[in-house]
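Just dropping this structure here.
Here the complex is missing a single protein chain, while all its other protein chains stay put.
Up next is subunit A:
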Amino acid sequence: MNWNMLIFLYLAFAMTFSSFLAIISRNPVHAVLWVLVMILHQAFLLYTLGSEFLTAVQIIVYAGAVLVLFLFVVYMINLRKEERWKVFVRRSSYGFIIFLFFLYFFFKNLAFLTALGPAFKAQLPYDLSQGSNLLWMARYLYSHYLFQFEVIGCILLVVIFGAVFLLRKLKEVG
């Protein structure tokens, strides 16, 4: 067992454990902080997968922007702790059936997805001896993926407009 394997196993265990704690914790602040722990581990997993730029983007965008937004909303709407946990679990049998269906479906397709990896033919190959990962990403982002890049920019602009429009001061009617 080499170091890569050990680091991967630690990261996988930490991500699974912290996301599990995030969905079972009753206090929403604890849940958001466990998601933050998971995201930091995932940033390091992206580093071991060979992309430093995505590590930085993950930390800046997820841990810096999205989770701070979550914490702001949690503090703003002043949640109480959840009391009726057992009642909802008993009533959510439809959700449990859907969950079992998805579980069956995804473990059935595990073999398909693992067979997909070696058979995948590189359409846009990169060569790390010719430049860093960031250089290759920039090269393809501004040539092959330019339209998608612009679409993401438009989506973020529309999200800004949508948030401002939704949270404007509501006019009292009647």
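Note that a residue touches a chain if its C-beta (ideal position, glycine included) is under 8 Å from a C-beta of that chain, and two chains touch if they have at least 3 such contacts; residues count from 1.
Please note the rule applied: contacts and distances are computed from a predicted model.
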item: Protein name (UniProt record) of the chain left out of view, among "Phosphate ABC transporter (ATP-binding protein)", "NitT/TauT family transport system permease protein", "NADH-quinone oxidoreductase subunit K" or "Nitrogenase iron-molybdenum cofactor biosynthesis protein NifE"; value: "NADH-quinone oxidoreductase subunit K"
item: Chain not shown, touching residues in subunit A; value: 4-5, 8, 12, 15-16, 19-20, 22-23, 28, 31-32, 35, 38-39, 42, 45-46, 49-51, 54, 57-58, 61-62, 65-66, 69-70, 73-74, 76-77, 79, 82, 84, 88-89, 91-92, 95-96, 98-99, 102-103, 106-107, 110, 113-114, 116-118, 120-126, 133, 136-137, 140-141, 145, 148-149, 152, 155-156, 159-160, 162-163, 166-167, 170
